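Read the structure below first, then the notes.
Entry: subunit A
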Amino acid sequence: MTTLALDDIGVRYGARTALEPVSLDLRAGELVGLIGPNGAGKSSLLKAIAGLVPHRGTATWQSRPLVKMKRLERARTLAYLPQTPAAHWPIRVAELVALGRMPHLAFGQRPGDDDAAAVRWALEQCEALDLADRRVDRLSGGERARALLARALAVRAPILLADEPIQSLDPYHQLKIMGVLKSYASLGALVVAVLHDLALAARFCTRLVLLSHGRVVAEGRPEEVLTRSALEDGYRVEPFFSRHEGELVVLPWRQAGDASKRG
Partner candidate 1 sequence: MIADRKLAAATAESQPLLDRRWIDPPFARPFVVLIPLVAIAALASIWVGRTSSGPAFGLGDAALARTILLEIRVPRTLLALLVGGTLGLCGAALQGLLRNPLAEPGLLGASSGAALGAVIVFYFGIAAADSLLLPLGGVAGSIGALALLYALAGRRAALVTIVLAGIAINALAAALTSLALNFAPSPYAALEILFWMLGSLADRSLTHVGLALPLMIPGWLLIVAAARGLDALTLGEEAAATLGYAPARTQWLVVGGTALAVGAAVAVSGVIGFVGLVVPHLLRPWTGHHPSRLLAPSFLAGAALTLAADIAIRLMPPGPELKLGVVTALIGAPFFLHLILRRSGELAS
Partner candidate 2 sequence: MPMLEPSSRPRARAGNASRGERRPTDRHAYRRSVRIAASVVAAMLVVFAAPARGALPRVASINLCTDQLVLRLADPSQIVTLSWLSADPEESLLADEAARYPLNYGTAEELLRYDPDVVVAGAFTGAYTRSLLRSLGYTVVDVMPELTVDDIESNLRVVARAIGRAERGEALIAEMRERIRHLERTKPAEPVAAVVVRPGGFTADAGSLAHTLMTLAGLRNVPAEQGLDRWGSLSVETLLRTPAELLIVTPYRTDEPSLANAVLAHPALRAVATRKTAIEIPGAYFGCGLPDSLDAVEIMRRANERLGAANGDAL
């Protein structure tokens, strides 16, 4: 089984330790949700795997440490969708998504037909094909989120890291994006996403990692992780559990330790 093995990944920003050494094995084909309160170290973990911040420990993919790969090889292995994705120039969406094909192009090589096919496939996955000829600066929030996710998909990397990909999207687009991430994982990729929405994390993720204060508090399938005690300790909220159409529904119901609101 193809595995992303994280050994003692720790992140410090100056004197502050954002993430205590974490060791995890994440397998391909999974949609892994990193959940936890603000400042728990979720983004730091993601950025450490992506190589965007200095960190200790190693991340190894198919027995090869990521840092030892050449930069384009690493870029083909790992795609990253930042928390506040940017598009600085008003270019066409198709060309924006095509930027995701860069890791596959040697110096001076122009994109080929297979790159066009990958772009088209990525846009189709995100149901954004109709946006292809629109200018990126003229899109709505939801449209832009889909376009930028398509860019990350176009890399067709076996690892996709997404930092809060559904933040500030309406419910329709939140469901859509989570669906895209799930189907990408089902194609055999490892998708790791930082999420705040417990309900969506419970429904779509195949695996959850709950972080709090820079440490892994719980890790496993959603039912295993989203227990009352874990959520009260980790998030300091009392959850509400239910089932609908056979799927687990988890909602943060009230702040933990606030007995006065019990009805």
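Selection rule, in plain terms: all candidates are chains of the complex that A comes from, given by their letters.
Simple rule for what comes next: a contact is a pair of C-beta atoms (placed from the backbone, for glycine too) under 8 Å apart; a residue touches a chain by one contact, two chains touch by 3 or more; residues count from 1.
Predicted model only: the values in this text are computed from it and were never measured.
Of the numbered options 1 or 2, all belong to the same complex as subunit A, but only candidate 1 touches it.
Touching candidate 1 in their complex are the following residues of subunit A: 47, 50-52, 71-72, 74-76, 78-82, 84-91, 94-103, 105, 107, 110-121, 124, 132, 148, 151, 155-158, 187-189.
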